[in-house]
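Of the protein chains in this complex, all but one are displayed in their positions.
Chain lettering (A and B) follows the sequence in which the chains are written, and residue indices restart at 1 in each chain.
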Amino acid sequence: MHIPDGYISPATALAFYGAVLPFWWAAGQRLKRVLTGQLVPALALFSAFTFAIMMFNIPVPGGTTAHAVGGTLAAVVLGPWAAIISVSVALIIQALFFGDGGITAIGANCFILGVALPLTGYGVYRLVSGRSDPLSRRRLLAAAIGAYVGINVAGLLVGLALGIQPIFWSENGRALYSPYGLREAVPAMLIPHLTIAGAAEVIATVFGLAYVQRAHPELLERRAATARVAPSARRLTLAIFVLLALFSPLGLLATGSAWGEWGSDELAQRVGYVPRGLEELESLWSAPLPDYTLPWMTETASFAEQALAYILSAIVGIALIFATTFALRILLRPRQGQQATAGG
Amino acid sequence: MTASPTSRRRRARKSFVERTITGVGAAIEQTVYAETYARQDGFLQRVDPRAKVGLFALALLVTGLVHDLPLLAGLWLGLLGLGIATRLPFRVIAVRTMLGVPLFTGLVALPALFLVDGRSLFTIGPVGSITLTVSDQAVLSVATFLLRVSASVTLAALLVLTTRWADLLKALRIFRVPDVFVIVLGMTYRYVFLLLRLTENLFLGRASRTVGRTSSGEQRRWVGASMGTLMSRSLKMSNDVYAAMVARGFSGDVRTLATFRMRDEDWLFVSLGVALLGLAWLVDLSR
């Protein structure tokens, strides 16, 4: 889950530092205005809390247990800006003092787990929950979906960050950092996040939020009433859109084996063997976009054309995600003043 | 917390309660031990924290950039030597720098031996229809990866084991990390301990009360309630801490003492270190 030192190149690490800094700055400015003098102790205690819940082992279906990040839970209860800082500070403490996650990779881990996860999780939560009562069951469902989407976006980003390493940083065929390409790294990260880690995150978020609804309703009601710490749903939607669109071109890098990647056919030719799991994973992964080129594009299309086509298809994909979300909102809308009890 | 699906499954026998208690206990113990070594006398312990943090950051960068395999191996061995020179027990260095992340990385990197393409070195099989080929580039890739991760982890471990964390925090200022952020980090670390102890007590309390198996629904509700308890405790604590800060004249601006003095020995350490690292980089570029 956390990227250790040595897994990504210094250039990648630096790029992630560059990506995370504006979010820290914006969050700091926003929180300074809302919390005024209380900023320091509030952030310290929020961060310590986030750190502590990362230590919880969550029982997930199937008899195993896993850790949760709690980023969506923090965003729902404390607000997305506070979540950005508190998850980031918790991760920095882990990297510096507890040896979990690399020091050079702090930027990457904070961007993925501290920014992308809570923001997507919170965005989906807001979109699904709409204007429902903060203590309704619909909020729990919204938080569950948000947590699941958030943790999987994080898993995908880790997979992408690792997967581009051998593409950019190889020397005469020798990988300098993490040796797995996108076709291995992305499924390897996504599969556990779609299952075990996803379940742990959903359980932690739903049961944590249910407890807060029951024992500390004032926290949620106050947030709903002021909503000052929260960016508007519309701006969040836009932010998520931009975020996803920014990362989608990474898939471009996976076009064709020219980049040093292997599909299972090529692997079969070369090695004479394809691990069964890998084959299944690949069909799962590449089904929506076979070979990362689009069906209606000719083999001879130039790189620029392919890039454009890819970005367009990414936009289509993202739009479909939003369409699904809004469809959910409509389906879950309470009927004629009836209290929302969906999700049971 | 570099959790992998494999490590999750391997330890799945224990209940989530026992595993949390063990995890929290280990985290607390590990840092307390790190403090103990940082207090002992030794060559690295005596270096000014700012000098150490600055040089180690440069070393991490060079370790990240180096291409040459023997050079990486040399760096790693040099760091292990440094650990012994600064009187850290070898067992501690070994546990910190070979188990944990490097071991995990070794397991992760194993399949890459058969996946990375290149000139075939040897083949295993065919066993049934399966043939595994190991190429020269695969061996080099995995070796580079493992050595780089080990050297980086050793660097981080040396820094933490020889620097008291309060000094480490203050040293962050040389990277122009804002004071407010340093204070938040320090305060977080301080209250992490409090909340970890509370977590431990919550789970111990459950362990002592639970006889036999409980339903999974009940377990999840309980975990949710524990997180909620922890959250309300932290929120109350943050209000009280704020009051305690205000009572001592805090008005939002943070003022701190500059406590370090660079001695000639520290300058010597920094200049020697920079020279060595620069040389390593030059050697790497010339290859």
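Worth pointing out:
Please note the rule applied: contacts are C-beta pairs under 8 Å (C-beta built on N, C-alpha and C of every residue); 3 or more make two chains touch, one makes a residue touch a chain.
In the analysis below, contacts and distances are computed from a predicted model.
From the set "sn-glycerol-3-phosphate transport system permease protein UgpA", "Energy-coupling factor ABC transporter ATP-binding protein", "NADH-quinone oxidoreductase" or "Succinate dehydrogenase hydrophobic membrane anchor subunit", the protein name that UniProt assigns to the chain left out of the figure is "Energy-coupling factor ABC transporter ATP-binding protein". Across B:Leu44, B:Leu72, B:Val108 or B:Met187, the single residue that touches the chain missing here is B:Met187.
Note on the undisplayed chain: of the listed residues B:Glu218, B:Asp240 or B:Glu265, the one touching it is B:Asp240. Of the candidate positions B:Glu35, B:Asp68, B:Asp136 or B:Asp284, contact with the unshown chain belongs to B:Glu35. Where chain B meets the chain that is not shown, the touching residues are 35, 164-166, 169, 186-187, 189-191, 193-194, 237, 240-241, 243-251, 255-258.
Going forward, only the chains that are shown with their structure count from here on.
Partner chain A is touched in their complex by these residues of chain B: 1-5, 8-9, 12, 15-17, 19-20, 23-24, 27, 30-31, 34, 60-61, 63-65, 67, 96, 100-101, 104-105, 109, 111-112, 114-118, 126, 129-133, 137-138, 140-142, 144-145, 148-153, 155-157, 160, 165, 168, 180, 183-185, 187-192, 194-196, 198-199, 216, 219-221, 223-232, 234-235, 237-239, 241-242, 245-246, 250-252, 254. For chain A in complex with chain B, the residues that touch the partner chain are 1-2, 4-7, 9-10, 13, 28, 36-49, 51-59, 61, 63-67, 70, 73, 77, 85, 89-90, 92-104, 166, 171-180, 184, 191-192, 196-197, 203-204, 206-212, 215-216, 219, 260, 262, 267, 270-273.
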